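Comments concern the structure below.
Every protein chain except one is present and positioned as in the full complex.
Now for subunit A:
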Amino acid sequence: MFEGLQRVWETFFNLDLIGQTLPTLLRVGLLNTLLLAVLASVIGVVVGVVIAAGLMSSKVAVRLPCRVYVDVLRGLPHILTVYLVGQGLPLAGITLFGESTYGYAALAIGLLEGAYMAEIFRAGFQSVEKGQTEAARSLGLSHLETLRFVVFPTGARRVLPPLTGQFILVIKGTALVYLLGLTAGQREMFAIAQDTAIVNASLSPLVAAGLLFLAITVPMTYAVNAWERRLRDGRKDAPADSATDSATDRDRALAHQGTG
């Protein structure tokens, strides 16, 4: 029993090795991971909103391609999508990003995360009560103005919690970039950890990377939750009294359904 624990400890929690790995992780990996994650998330959100709007279109010619996009990209193994975009595009002569692995990796991860985000946004937009739309239309706002000023602001806030989950997946998904080949300075956290792990025949470097992933994702989750609360409740100078809070409770319930 004790020996077993010791073996686990040495394999995963070799402090020397963790200490050796951390500087490179922080100096090279962290920045690359964040850069990829931010690029991919921006692409994912833009793709997600556009595809979500397409999924809600009344025109089959618009809805169908969007549906196919979501179903295919969510259904394929992510590794295959990364290869298809990252190696397929250059092979086809579409060298959008020249030799930069990062551009293709960010595009690939962004495109596939966009498929998941599209469904999240669609659910959020469709959760906006019909009464909201009717009130806006009854005031003379056009269909597009109603989407832009009423449906989008409400729906986007409601999807913040499930969207945060998706951002976490994007951050972890950046590990897939190794598939496209990296120079030493391009490696993100997981690639660095994996290389060190192989050299030292120990999994401890991966634990070091894991700690850094947690150091990014956990504070981000709390930050987004705090931001969401602020958006929902407004500034603190207007205290809620005699308030019927059913609307916000419903918002929260809806938002959490999306994560399930």
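Rule of thumb we're sticking to: contacts are C-beta pairs under 8 Å (C-beta built on N, C-alpha and C of every residue); 3 or more make two chains touch, one makes a residue touch a chain; residues count from 1.
The rule we apply is simple: contacts and distances are computed from a predicted model.
Note on the omitted subunit: UniProt lists it as "Peptide ABC transporter ATP-binding protein", one of the names in "Phosphonopyruvate decarboxylase", "Peptide ABC transporter ATP-binding protein", "Protein translocase subunit SecD" or "Dehydrogenase".
In the complete assembly, the contact with the undisplayed chain comes from A:Ser142, out of A:Gln6, A:Ser57, A:Gln126 or A:Ser142. Contact with the chain not shown here comes from a single listed residue; of A:Gly19, A:Pro65, A:Pro153 or A:Pro219, that residue is A:Pro153. Take subunit A: the residues that touch the chain left off the picture are 129, 131-132, 134-142, 145, 149-150, 153-154, 157, 231-235, 237-245, 247-248, 251.
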